[in-house]
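Removed from the display is one protein chain of the complex; every other protein chain stays in position.
== chain A ==
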Amino acid sequence: MMTTATTSKLFTQVQSLFQASGGFASIRQQAVESLENQGFPVAKAEEYKFTNLSKKLENGLTNASFAEPFSIDQATVDAHIFADFDGDVLVFTNGSWNKELSKVTQDYSVEVISEDGLLGAISKPGKDAFADLNTAAFQEAIKISVAKGKVIEKPVLLIHFNQANEGQIVMPRLLVQVDEIAQVTLLEYAVCLDEEVYFSNALTEVKVAAGSYVKFFRLQNQSSKAILMDTMETDIHRDAVFTSVKISLAADMIRNNLTLNLLDSGCEGNMYGLYLLNGKTHVDNHTNVDHTMPHAVSNELYKGILTDSSRGVFNGKIFVRQDAQKTNAFQQNNNILLSENAIINTKPQLEIWADDVKCSHGCTTGQLDEEALFYLQARGLDKTQAKGMLLYAFAGEVLEFISDEPFKAHITNLVMERLGTQF
């Protein structure tokens, strides 16, 4: 008898994309089996209860095929690099690496891989249907490797150019391996070359080996019709530090799943996020930090400003295992709602099995401070300026974590422009 999982509309839509053979046959097989058994999340599924991505896709994937790689010229690439950027560029078209237009000038390697034990070992199949979908179906896996002891001074910018017919799919798959005491900063965003409804289902795995520093700053600001599923899972080893900053400014629906595995003592995982939502944009940030060993630290700050009938979801899991004594784990989620129709669902989820830990979490949801607004107006700022200044002050706290100055300036400009005109 067929299970309901495999007869769901979404399953039948994407089934033809599964790839069974090739170098990754084993993890693909596991992913397919998991999908066959569990299917895609239904409306009541706990993990997706505020974000019915399955339904969004059933309606949105009118042409559930892969958008194929395409050719692009240098001028188009250059036009989408922000001002004062100084670093390397990796260009992707519909998830496929374009080596010719990429600029790799520093001491690390980039390659398309057809076999690698690490792929699927950090984000193991069976945990999330959309991650499984990526594993089952991705067309090309790209690996960035930084060898032991290498310090990559300048940032590496990943630009994804996407161009899809209506209802098509792209599935970027990235593996980043940073060996011991190495250092790298990665920046990433996607550019939509047309305004069609499409689905990007990306999966990024990162290994931060002992003593390494990795920063990953990402911007989601493509088309307002995009449906985005973005999974990142990172293994952080002894004394290593990993920092993620995610800025979500535009899309139709976004679901971000971010998991940090703090695997050894002395390591640190930082998760920061900002979402500015208007119209009917829906952004869901699910984060998960897993403290397994003593003396590790995690910091988390997500902030949101919502207007119109937008919706935000924040769910922050902190898991402290029994061995993880002396853990320090901090989590904050703060939101400003500017309209009566905007909705935020925020939920901390702490599970603590060790007894000697310092954990704190808090969430706030409020309106714009009217007293502060009046104060600034009484000093001569017009209402729009005053509002923009207050909102920017709120959002700016997250932007401070973007340590690449030109990228920070670029995002700051985008944020100020949006807060000044659309909020």
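One rule holds for everything that comes next: a contact is a pair of C-beta atoms (placed from the backbone, for glycine too) under 8 Å apart; a residue touches a chain by one contact, two chains touch by 3 or more; residues count from 1.
Please note the rule applied: contacts and distances are computed from a predicted model.
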Choices "Aspartyl/glutamyl-tRNA(Asn/Gln) amidotransferase subunit B", "Electron transfer flavoprotein subunit alpha/FixB family protein", "ABC transporter ATP-binding protein" or "NADP-dependent oxidoreductase domain-containing protein" - which one is the UniProt name of the chain not shown: "ABC transporter ATP-binding protein"
Candidates A:A5, A:A210, A:A372 or A:M416 - the one touching the absent chain: A:A372
Of A:K148, A:K280 or A:K383, the residue in touch with the unshown chain: A:K383
Option from A:F394, A:F407 or A:F423 whose C-beta touches the chain left out: A:F394
Interface residues of chain A (partner: the chain not displayed): 369, 371-372, 374-383, 385-386, 389-390, 392-394, 396-397
